[in-house]
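All protein chains of the complex are present and in place, except for one that has been dropped.
Letters A and B mark the chains in the order given here, with residues in each chain numbered from 1 onward.
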Amino acid sequence: MKLNLKIWRQPGPAAAGAMQSYVANDVSEHMSFLEMLDVVNEELQTKGEEPIAFDHDCREGICGTCSLMINGTPHGPKRATTTCQLHMRSFSDGDTITIEPWRAKAFPVLRDLIVDRSPFDRIIASGGFISAPTGSAQDANAILVPKPDSDLAMDAAACIGCGACVAACPNSSAMLFTSAKVAHLGLLPQGQPERDQRVLSMVHQMDLEEFGGCTLFAECEDACPKEISVENIARLNRDLIRATVRDRGQVHVESGAG
Amino acid sequence: MNLDAKVPGGPLADKWDRHLADLRLVSPANKRKFHVIVVGSGLAGASAAASLAELGYQVSCFCFQDSPRRAHSIAAQGGINAAKNYQNDGDSTWRLFYDTIKGGDFRAREANVYRLAQVSANIIDQCVAQGVPFAREYGGMLANRSFGGAQVSRTFYARGQTGQQLLLGAYQALERMIGKGAVKMYSRHEMLELVLVNGRARGIVARDLVTGEMESFAGDAVVLATGGYGNAFFLSTNAKGCNVTAAYRAYKKGAGFANPCFTQIHPTCIPVSGDYQSKLTLMSESLRNDGRVWVPKAHGDSRGPRDVPESERDYYLERKYPSFGNLAPRDIASRAAKEACDDGRGVGPGGRGVYLDFSSSIERLGEQAIRERYGNLFEMYERITGENPYRVPMRIYPAVHYTMGGLWVDYNLMSNLPGLHVVGEANFSDHGANRLGASALMQGLADGYFILPYTIGDYLAGAKLEKVDATHAAFREAEQRASAQLNTFLSINGKRSVDSFHKELGHVMWNECGMARNREGLQRALKKIPEIRAEFWENVKVLGSAETLNQSLEKAGRVADFLEFGELMCQDALQREESCGGHFRTEYQTPDGEAMRNDHDFTHVAIWEYQDGAAPVRHQEPLDFEFVKLATRSYK
Partner (left out) sequence: MNRLFALWGTTVGKKVAMAATGIVMILFLISHMISNVLIFRNPEHLDSYAALLRSLGPALWVARAGLLACVLIHIAAAWQLTMLARRARPITYAHHEYRVATYASRTMRWGGVLLFVFIVFHILHFTTGTLLPGWQDGRVGDNVKLGFQSVPVAIFYLVAMLFLGLHFSHGIWSAFQTLGLNHPSYNRSRRLLAWGLALAVAGGLATIPAAALLGYFK
């Protein structure tokens, strides 16, 4: 099939960008979306034009590197699917496809469709962990974890940190991402000692990164390739209120370095 | 080349404990003064960096992805082995050790493998303490599953995302130390040079992939945790960014490269659908528990799978290996599929596929049972191929998956270059000629959490390290060499893209150095690869500049290394005149097509030493089997 592509091109972080039109010929329905772009790039290069830069690595929906706003939805039209696992049979001959980078102040464009998602790392660095220095652990079966809790924790832990939630959210809120980690660790017995501290620090860092707040649009949940539920946002809210009431944690001031 | 493996003496079970007692220690006050450079943030790199920082060392950690959490370890699905014996089915350190040694077809070092089995239990404890949500039973205990090559259930898993959850655990530990300022993280940085001062590894040169800047980083020791090189084949189950660059450039600086030809081919991957194909997707091996593998008996049969009557189907695994049937080990199943396709009986586009058919299981157990067991895999298959495997049999084909070869290391995980340590898939250490399922994750974390943090202290405590910083002339020279290479790529201005060369190399590697190898094929490849390489250096086209984010330029460097390294792989495969594990030489097989080891001549590790402008030299580290008897694998 033949497709008309409108793609955001931007040579560098400080440069101005613009949408540009391309035509993709001979697209097979079996191609993945990224393979379609590979083919377009191959052609651009033979014409002496620089290829379109886009982020990708595993190409099997788990590393969270790929991104792309495709026709106004993150990771394209198919639910619970990353761009690398989206196949061209989701489109038809003659379609016009708009491809843009994630848009958020916290995610500045580095080049074309590539953005900087390092705020997510800093949110984790501020408290998204359990302090368990190597070698200090007791036997793994010493603390039993009820299966339902462990399953819920796993649901939340499945987040791949792709940033589609931020891209989809009309407020550019990072609440789904942040809450997934707060919920994952907060649901496990091992995560209890730092629970108050964790949520205070992570929300603090999230706000410092200048993401928006949450109005419960739930666009994030719909866009999330791992189907992380907005229930986790309620868990985060609950933990934050609880931490405020109990007043046992404090925001790490040095957090967020690097 | 100094290839002293430094294996401690004494009974197998005591070696590691004794060694721990003998290792020199760095005092807490002095740890702060040492700076360790860790390249790679996968399971091995992230766990090492976090643990070293917890101990008090200054650590800098590098990865080429935009976040350490995206290292390729994230893609592992199946699970991680550990000799916990939680199922009370008779597992033990010895059994895990023995399974691993045997699985590796007796081409690994006994002492290393035993230590791996020993620390495996600590890994699970550590990960659970970090909050890794392993699967659990209703009673709250950890669940286990069984995996290929073992008769006990010792595999821990987190849904189909074990690698992801383990990596996130290590990543969180790493981020914690980054938040404390104990680790400095350099994402989107690619190591291009290893820098030696007075024969010791003292730093690296890395390119900031966003600004294009070439930067030098000096330290007291360098740890490579840069993963495997399966992408030498272009198509593999590895992520697109996986490369051999860091390891290969260390090799060019004198580090020995061990067993480069040992690659593992995974039998159940989704076949290639066209030449635009960019990577192959692994489907869990567990599918073979209920799926039957077949191809049509007739050559060039173009009927749909449902139109081929039972009597005209060849269930070749069941025919050839009646006792193991569809569950024959990875290498055997892979080779049998290739044979069927080479014979012109393959199915699907290009005839490169075999059927994995669930219809008889669906009849026997009902669709619901199959859905419960494999629902998510079936969904993934349908997402990629657009075909519904409940109705039409799946098509599968083998794909390159893992590389057992890697930089040579001694018992302390140090290469022959003092100060250069290598952990995870990047080293050659524990899997011999074939890796068992669920053992790579175990090895990466064993190295990073429980071995390197001790052994590196021994090196640092013992070495007399003069002060070296990034202004040293060795760094200038390395920076210049790296920049010069990039500028050459940009100035060639030929006609072909980097990818087109990579694909061409991949074809040669797959055909001649893939599942089955032989002398003529390898010799063909050894002739062909230099030709491709020569054309690459004359006719590659890389646009843009070195001062910006430039993905084709990044790839050019990696492909340039693969173009040299591929030759080394073929060379190694040619010299190893036996069949063992993943290395199958068609000349060395039994009359009924089984691998034939040559223990007399090849019970050794082959280590290659780079020679500037000349053929590399092959060295040997003999493998002494003191504690186990060499046996022949049989799956009939």
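Keep this in mind: contacts are C-beta pairs under 8 Å (C-beta built on N, C-alpha and C of every residue); 3 or more make two chains touch, one makes a residue touch a chain.
For clarity, every value in this text was computed on a predicted model and none was experimentally measured.
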Here the chain that is not shown touches A
May I ask which residue of A:Leu5, A:Val39 or A:Ala106 touches the chain that does not appear here?
A:Ala106
Among the options A:Cys84, A:Ala140 or A:Leu236, which residue touches the chain absent from this view?
A:Leu236
Which chain A residues would touch the chain omitted from the figure, given the whole complex?
6, 8, 19, 69, 71-73, 98, 100, 103-106, 168, 170-173, 175, 203-204, 206-207, 210-219, 221-223, 230-231, 233-242, 244-245, 247, 251
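As a working rule, only the chains that are shown with their structure count from here on.
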What's the distance between the Cα centroids of chain A and chain B, rounded to whole Å?
27
Show which residues of chain B lie in contact with chain A when the two form their complex.
47, 50-51, 54, 65-70, 72, 74-75, 84, 86, 122, 124-131, 133-142, 158-159, 161, 164-165, 168, 171-173, 175-176, 178-181, 183-185, 187, 210, 239-241, 273-274, 276-279, 281-282, 380, 383-386, 449-450, 453, 495, 497, 499-500, 541, 543-544, 548-549, 551-552
In the complex of these two chains, what residues of chain A are touching chain B?
11-13, 28-32, 34-36, 38-39, 42, 45-46, 48-51, 53, 55-60, 62-65, 78, 81, 85, 87, 89, 110-111, 114, 116-118, 120-121, 124-141, 143-147, 150, 153-154, 157-158, 160-161, 184-185, 188, 190-191, 252, 254-258
